[in-house]
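A single protein chain has been omitted from the complex, and every remaining protein chain is retained in its original position.
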């Protein structure tokens, strides 16, 4: 899709309200494209006033500008991600992509009934976000085009980078919010912050270069440990420290606050494989997800037997990747989510952990009716439900195949 | 195998030197079994004088008692485990099982040339260790029997538990080292400590109930962060803080000391699925493994592309389980280790991390010739080796299948 | 569990009606155990009159003897297995284990309300069936014991093998049906036959040593090909050759007949890994399962994209093993079945295949609304929905990571 193909047509532009949003909205409007902007309210911790974005977008030429309230949807998807422990390549909680899924789905729903040709976004032509906007839109509205100015040679010729955009905005008197150059760029929502690019591109820049916005670094954490208790019923958190939850959004707000002040989930460094096949470096702040995910993991530890764990681990890894790549709504992800949902039904219990300067440590898991941990069977003491002499037969049978393999020349040590 | 089958024969008994060792050695000798004890020197941090164990075992009736020096072998296997990131069910570094593999292999080698009918050990009939002793012996010496008194109904009738053993030892004047009842039992070697049983069997006992022996709890860690630099060449650590390593054993001794004083890898709680199919609870101290494993993981992050990562992850999980279950020398594990070895060949680089109260954080990875992280390609800026306009074709092709799926009714959101 | 523990108590014995059933029922009754026999009617093709088994069991001492009609349940489970393509180690359709699951579940339901201490069965102490009886009972009725005479030393001492049992039955005048020695043993139900043991234990006995009972060998198949059309709706077969199905049981009866006369699914040889860890050899007849499974597979080919296929393949392999090992009702299998069920919902379409002397070949798949095969996109011709020039960007982006890997010394060729 090229800007000339869009002349006289309407595009739905996903506007975060930053420099790109101003530039693109104005540039497209100037080229004869009718631009309606949609701004997702995802509880961005770095954004005081989402509503003002709409005003500014109209000033940049948007014929209409909407704010779409999506905090609850994001909180719900965050919990689904926790059910699957759907991280990417280890520690990353996929918070940026969770936001993209909720944003595209929410905007497309909000835009229902309006006529438009394409969804448009300001993601660059190198990153994951452009792929996510594309795939999620393709999956949800295959009839729509996706227009990415940063992949349009005409736009690229005009705007080599930030400097030209700032100049453009200034010369056109556009209401930029904060035109000063950041040391890195940040994607923000209720579930966390994703910092990348700029000075973070050098692997000689340590993770603590980032000034945390959702808490403090471990070294600046509270001087004393703090205990947190979460009660889950069939996988869903229902109480925090014994108090019933008003909403899942408020749960994450509280967890971000608690975990953040102990440096939990703050400034997580990663070098990751982007969808496009190159490595990139990110620094993440996801205090609430980290805390809740850890607590849920402790519940899974007592609930999943080895076989169930095999299925869970597969689906967890699979979903972590689908989420990262924008395929959460695809058939494969649906199937894996069905499997995960079955395991979540058994995740009832009350988990207490202790936070201290970046550490989350186990205190107890109680009231978990589906827990497989049975002290009597676990015990090394004789008696109880376990007949030690049975183990003689067990180990002999288990060892038989090993002995056959050995006599047949299979073993190297 | 039953004690009566062994009358007049020789068994090689794996003696740790504790209460079980004294009791079993004496009891077997008394029943007419010729007992030779073998004690592995695995650099147990809780054992000052391994050699004295042999003296005590002779006093308990052993016809011969040997100490087998196995520290270097354990250190080497520990590094192989790190190459595979071969943890079990998440955080556990398999240090107990690493010790069992080295012990059984080392003892069988040491015993070469001696005539004996069975390997014997003091592991109970409920745990993993009995399975490991059995399987490793079956794999390495399928002609040998394995005799486990704790699965022999005759032994079980005599000795219900600790009390009867202590009584037995006292009444026979056996040289017990430390007969007082511990609050939990500990398996120790150079790579770490495994605490379980006793009061730890209650999930209401928090992890910090354990008094650490290899360091301090995070809260008691040093007041200031400390940086550690490890240089790896083809997967093998060759320098620590710029100093060439004297030996791998000394590497772990130093790493245990450094990480331990910062509370890294100390008192790791787990509820895990035992081989026999029930859950058990352990608390682990593995400071050196945790630190080295984390550092190596940072190197893998820059070296493994997504496809290689798929193979690596599979083999890592697989090997973590094989190690846990005593199948490290089996054909499947050999095959997976070959795959891991190929990835290790690319793991050259110098990794610096910072330790602070339980946290290990990234400082830098340098001098890594096989790193796939290329700032130029990673950069979000236009220019460089990446043509942004190419991404238009890329995302359109990638999205085509998504659009087909959507039009064919595959999508749920 | 030992026979003496059962004196004066009641056991529910799973009676197939053969030599073992007669012997065990009588022997247990004689030892003071109250035996109620349950015989599953699974549509065994080798069993003309299941009801007569009850009469004979009473004559052997059973205080009550019931026939449990389970054909429909078996047919349903068979189709669930086809949804998952839940074979074991390649070609085996798990028909014996499907029968065991249905049998144990059906008998336990039938026995509801009766008081009994243990489920008992005549499976030997070496095979898979003993494990399946044990596990399925443990999962469905953890309060019940499982009594296996072939693992009871007292029974084993009395009955070394077939000869002693025949002698025992003859001397006690028990109504044996067919006491002559078979060349191999056969487990039979509507879904297929499992032949093993006896002369089949030699790997020098070719698969065609087995005289097929559900059809003919390929070489004796019909002289002309025959087309078969199955219509599936959301995974469930609803029409055969254009005729609506009366029942799933009758579907399998018809498919067995059609496929059997073309030698499809007849005398399938396998050397497989038994649960107990040793290899065994089986020869299988599963004509209907093979035909239906193949047809369903052709539908999956057009419905599953690569991502969905990854999930499907994992769950398929996992469920094949769970089924084989008796864990179909376990949590892990439930989760995997949920994933499979999602894929089955898209499996609507009409599949036509041609049968000829052991071959099943593709004729067409039509009326499949969720098929991803779109001639327009598949076409190599220019035009249509696919812009060839887009591929330039696509391949350049895809190849970028490859080029980086190459320049960083990753490649060996």
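Letters are used for the chains, namely A, B and C, taken in the order the chains are written, and counting of residues starts over at 1 for each.
Here is the rule we use: a contact is a pair of C-beta atoms (placed from the backbone, for glycine too) under 8 Å apart; a residue touches a chain by one contact, two chains touch by 3 or more.
Note that the coordinates shown come from a computational prediction; the quantities given were computed from them, not determined experimentally.
**Student:** Among A:205, A:280 or A:391, which one is in touch with the chain left out?
**Tutor:** Once the missing chain is taken into account, the touching residue is A:391.
**Student:** For the chain left off this view, which of B:3, B:123 or B:333 is in contact with it?
**Tutor:** Result: among the candidates, B:333 touches the missing chain.
**Student:** Considering the complete complex, identify which of A:149, A:221 or A:401 is in touch with the unshown chain.
**Tutor:** Answering carefully, the residue with contact to the hidden chain is A:401.
**Student:** Out of C:29, C:213, C:229 or C:359, which is the one that touches the chain we can't see?
**Tutor:** C:359
**Student:** For the chain left out of this view, which of B:232, B:252, B:284 or B:312 touches it?
**Tutor:** For the chain that is not drawn, the touching residue is B:312.
**Student:** So which bits of chain A touch the chain we can't see?
**Tutor:** Given the touch definition above, chain A has residues 305, 308, 346, 369-372, 374, 377, 385-387, 389-394, 396-398, 400-401, 404-405, 408-410 touching the missing chain.
**Student:** Touching the hidden chain in the full complex, which residues of chain C are there? Just list them.
**Tutor:** On the chain C side, contact with the omitted chain comes from 1, 89-90, 105, 124-127, 130-131, 134-135, 138-142, 146, 148, 150-153, 156, 160-161, 185, 196-197, 201-204, 206-208, 218-219, 225, 263, 267, 269-274, 276-281, 297-298, 301-302, 304-306, 309, 313, 317, 327, 329-331, 334, 354, 356-359, 361-366, 371-375, 377-383, 386, 388-392, 394-396, 398-399, 402-407, 410-413.
**Student:** Name, in rising order, the residues on chain B that touch the hidden chain in the full complex.
**Tutor:** Where chain B meets the chain not shown: residues 276-278, 304-305, 307-312, 314-315, 318, 322, 327, 330-336, 338-343, 346, 397-398, 400-402, 404.
Criterion: only the chains that are shown with their structure count from here on.
**Student:** Superimpose the Cα atoms of chain B on the matching ones in chain C and note the rotation angle, 0 to 180, in steps of 5 degrees.
**Tutor:** When the C-alpha atoms are superposed, chain B turns by 180 degrees onto chain C.
**Student:** Are the two sides of the chain A and chain C contact the same residues or different ones, given that same means over half of the numbers occur on both copies?
**Tutor:** same
**Student:** Could you give the separation in Å between the centres of chain A and chain B, each centre being the mean of its C-alpha atoms?
**Tutor:** Result: the chain centres lie 33 Å from each other.
**Student:** Name the residues of chain C that each touch 2 or more other chains.
**Tutor:** Only 305, 346, 397-398, 400-401, 404 qualify.
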